[in-house]
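Submitted below is the structure of interest, expressed as structure tokens.
The complex appears here without one of its protein chains, the remainder shown in place.
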Amino acid sequence: MVRAIITNAPNGGVKIENVNITEPEHYEVKLRPVYTGLCGTDRGEVLGNLSFAYNEPGYNYLVLGHEAICQVIEASENPYKIKPGDYVVPVVRRPGKCVNCRIGREDDCSDGDKHEAGITGLHGFMRDYFYDEAKNLVKINDKNMVKVAVLTEPTKSVMKAFEVFDTVSKRSIFQGDDSTNLTKNCLIIGTGSEAFLYAFMAREYRFNVFMTNRHPVGEEKLSIISRINADFYDYTREDPLKGIDLLIDTSGDPGTIFRFVRKMNYNGVVILFGTNGRAPATSIDGEDIDYIIERNISLVGSVDGAKRHYLRAVEYLEKWNYSEGSVINRLITGVFEPEDVSIFTKKPENEIKSVIKWS
Amino acid sequence: MVRAIITNAPNGGVKIENVNITEPEHYEVKLRPVYTGLCGTDRGEVLGNLSFAYNEPGYNYLVLGHEAICQVIEASENPYKIKPGDYVVPVVRRPGKCVNCRIGREDDCSDGDKHEAGITGLHGFMRDYFYDEAKNLVKINDKNMVKVAVLTEPTKSVMKAFEVFDTVSKRSIFQGDDSTNLTKNCLIIGTGSEAFLYAFMAREYRFNVFMTNRHPVGEEKLSIISRINADFYDYTREDPLKGIDLLIDTSGDPGTIFRFVRKMNYNGVVILFGTNGRAPATSIDGEDIDYIIERNISLVGSVDGAKRHYLRAVEYLEKWNYSEGSVINRLITGVFEPEDVSIFTKKPENEIKSVIKWS
Amino acid sequence: MVRAIITNAPNGGVKIENVNITEPEHYEVKLRPVYTGLCGTDRGEVLGNLSFAYNEPGYNYLVLGHEAICQVIEASENPYKIKPGDYVVPVVRRPGKCVNCRIGREDDCSDGDKHEAGITGLHGFMRDYFYDEAKNLVKINDKNMVKVAVLTEPTKSVMKAFEVFDTVSKRSIFQGDDSTNLTKNCLIIGTGSEAFLYAFMAREYRFNVFMTNRHPVGEEKLSIISRINADFYDYTREDPLKGIDLLIDTSGDPGTIFRFVRKMNYNGVVILFGTNGRAPATSIDGEDIDYIIERNISLVGSVDGAKRHYLRAVEYLEKWNYSEGSVINRLITGVFEPEDVSIFTKKPENEIKSVIKWS
Partner (left out) sequence: MVRAIITNAPNGGVKIENVNITEPEHYEVKLRPVYTGLCGTDRGEVLGNLSFAYNEPGYNYLVLGHEAICQVIEASENPYKIKPGDYVVPVVRRPGKCVNCRIGREDDCSDGDKHEAGITGLHGFMRDYFYDEAKNLVKINDKNMVKVAVLTEPTKSVMKAFEVFDTVSKRSIFQGDDSTNLTKNCLIIGTGSEAFLYAFMAREYRFNVFMTNRHPVGEEKLSIISRINADFYDYTREDPLKGIDLLIDTSGDPGTIFRFVRKMNYNGVVILFGTNGRAPATSIDGEDIDYIIERNISLVGSVDGAKRHYLRAVEYLEKWNYSEGSVINRLITGVFEPEDVSIFTKKPENEIKSVIKWS
């Protein structure tokens, strides 16, 4: 019996209770979570809004949780040198058999035949202990970053999106004639935790970074935005900026996306990342298509990330943990007990990222 | 005085008359057109539908024509070894000062400060003779292809679009596990001349090629489609195909585009090429955005092409001129006299590509 | 019993005789060769010079032959639509388990655990019939090119090498400021069949093409070189050219390679392709290394090719079969009977490519 936070996918609900999960006969690593993070996907599952979620076969429930930093309790010898006592982040998505899955790029799965821990057919990480293979674990070498490392999983998606940007933007010369992005504008739609992680990275790419949404944001968010030299705009009140070179959407709202697509510069790239299946429809016409073509604009969906992106996430989180007064830590706005399952249904005020401390 | 087919951009109209164009003081090459081609852009200008078109500064008219194969009448020595008697295709777009224009990629112009012969501020090629620099001319070595070479200009856009596909599709493993596109589907929306040129090239990429539009097409088009081993679907009657890996639009119609975006496979690429500023609006919602993201789909606008794409166009047109019973020649459905300016306002029945023979 | 040309790898020897090869229990396609080609590898095996060659396990001989065009005798249904009567080229290299082999890129095998028909542990194609899977067969659609298609296998290596060039040359702007290679020089070392195939392709890339070696070449070779607008230099007599942008070696001779590396232009690319384990040593010093660094020069080994490169080989061979008076066919300088095994030990005079006709 193991204590776990569970739902019944895709119907929803949430509770913490002792459940009976069959232990694997052979395993490489036994893990206990230190922190797990919550995101919109967890809440969507609990609300029964995610029709694609499903229980692990053989169980009438699903352990929640795909954002975690864990400590290794036991480990057999392995090529990745994971040892007891190590802090590690487990990867979420597990491969199928397609060409991309075969080379460790299950984030680019060609046929949809993959699984995601805590979401689709695989128990998640919100339990007192679980088992995994060393290959699926990303080691955290710097012990000062154990807490901030709970952001590794959401940050890995940012790293994959920027890899996609790197590839797609090679279709022409994207940078200015000084070979940099110093004169280029990046607009990020949204001010949630993902939007902030995109802003942190866009700044490393040396864009002029702007964040926007339809509501004014509170003091704390404004303070973080200012601390990383970005700017905030309430787009219903003012025009965010003249020309956008890189547009990153975390809202999933078609109307907002195309509002800003119409302001893209030549050779601009639009990263579609945020999903909201219930977002209302918007209208696009021949002139929108024309605009995209005449300016050689690219719109690219980007989901998930591979182990390489987890490693890059760790690389940058380690940096951000030290620089600029550790402002990155201010993204973690609440630390809760596993028993506080109410946070799955009621979002704490001014939340950027809520996490659960396990031990 | 030179005989020329002119319009008054952007107001429209068309006539053939002798006009007085100042000859350049210095020039490298004097040219006379052999064939010039007509496309939707020419007709749009004549109808006054293209608000972005404008006359060459200093003139109250604009010589039409951007698709041409010419013969060299005079030539001074030049590094491109263009000599009198040579057949050449002049490039349409001329560079500004941006980073892309500086390296011969004015097709990817970063600031819109470029010109297009026969369209935006530069006299076109529909006149008895004109002058150009050798650098802007693409040599046709195989004299058997003089007629088919009038298709070089529209084909160069196809070549650029496939270069964009090559770059963008590298974001993941696109091909099957035999390293080829043999099991991949390419759907082309439209059955005009551009759609056919895309079909010819998609077949070289070894896609299963499908063409579609909302009306049944005539015998001749069906026969060409069949000759190149492609398939035609009337999408209002039947579902064109289950999964699309590469979608190429030549219609500019948002409704049709998104109808098929919703059938894209994982890692699919959508090339937006056809423009129709007057196409009616369509509605896209949160699920459409979600679909694009979860499948890592890319939608990319692609306009024009650089000199390198003209060269590749010539490379393939030369091949197609010989193979498969020269089926490529059947795309040229009508040859007219310069005086037949009515073809600018009245599309000949069953037209794929109409051309004007100059001498 | 099947008639086959065999050797005893790696010891050597050659004979044609009826051998007893176990037929597979299940197979997709039964094939009979139409033409098979001979290359230096076959002769190396026969001479016992290739220490890496070995017999198929369970046999004390190895059927020779890796260059072939075959006709399908029987075929079960398959996703590649290979049918009886079709002409096909079988791929040579068969995958192991590494990341590259898993995605159909056994030409880039990461661990050497692959097999090559007729060379390393797998019977070759020089026999009256054999069996294969449809996935390994490349279809020839144009029946006019059955003979020239025997060049598909050597040409596929050229296509892979140019793919490598495409990738590597993206490290900077390689082309001129007209976006093309028209002002760039490609020098090919060697005048054997491979060198000619490289010359054919370099010309499609629009390089100024030069071929060189240490001996004068005969009339026929000079005539072919001239026909494709290339130039020949005897480098012991004259300095081939001032600056080289793309250097392709088919000799495997270090002294000759570095002689020309020292003439590379900035950002130049050197393709190492030809192998000759017995070539004498040459000396390179600190200034050579310095030269490579200061000019950002790349030297890249390239071996074999994947199925995608066979397809591209077919694409271009089809073109070359029609254009320029079918000059490509003149590379096939001799057609022999299977019984003429003496051609394995005695190279016919003025040979470019010798082939065996099987039926």
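Should a chain be cited, it is by its letter among A, B and C, assigned in written order, with residues numbered from 1 in that chain.
The criterion applied here is as follows: a residue touches a chain if its C-beta (ideal position, glycine included) is under 8 Å from a C-beta of that chain, and two chains touch if they have at least 3 such contacts.
Computed from a predicted model, the values in this text were never measured in an experiment.
Touching the hidden chain in the complete assembly: which of C:F273, C:Y322, C:F344 or C:W358 does that?
C:F273
Of C:K15, C:K81, C:R171 or C:R227, which residue touches the hidden chain?
Spelled out, the listed residue whose C-beta touches the missing chain is C:R171.
Determine and list the subunit C residues touching the chain excluded from the picture.
99-100, 102-103, 105, 107-112, 163-164, 167-168, 170-173, 175-177, 249, 252-254, 257, 265-267, 272-290, 292-303
May I ask you to list the residues on subunit A that touch the chain which is not drawn?
Interface residues of subunit A facing the absent chain: 79-80, 102-105, 135, 141-142, 173, 175-180, 182-183, 204, 206, 229, 306-308, 311, 315, 318-319, 322-324.
Touching the hidden chain in the full complex, which residues of subunit B are there? Just list them.
Looking at subunit B, the ones touching the missing chain are residues 99, 102-104, 170.
Just so it is clear, only the chains that are shown with their structure count from here on.
Give the identifier of the chain nearest to the protein's overall CA centre, each chain being represented by its own CA mean.
Closest chain centre to the overall C-alpha centroid: B.
Tell me, please, which chain's centre (mean of its C-alpha atoms) is farthest from the centre of subunit A?
C
What are the two chains with the top count of C-beta contact pairs?
Chains joined by the most C-beta contact pairs: A-B.
Suppose each chain is reduced to the average of its Cα coordinates; what separation in Å results between subunit B and subunit C?
Taking the mean C-alpha position of each chain, the two centres sit 36 Å apart.
Quick one: report the Å distance separating subunit A from subunit C, using the average Cα coordinate of each chain.
The mean C-alpha positions of subunit A and subunit C differ by 47 Å.
Among the residues of subunit A, which are close enough to touch at least two other chains?
99, 102-103, 170
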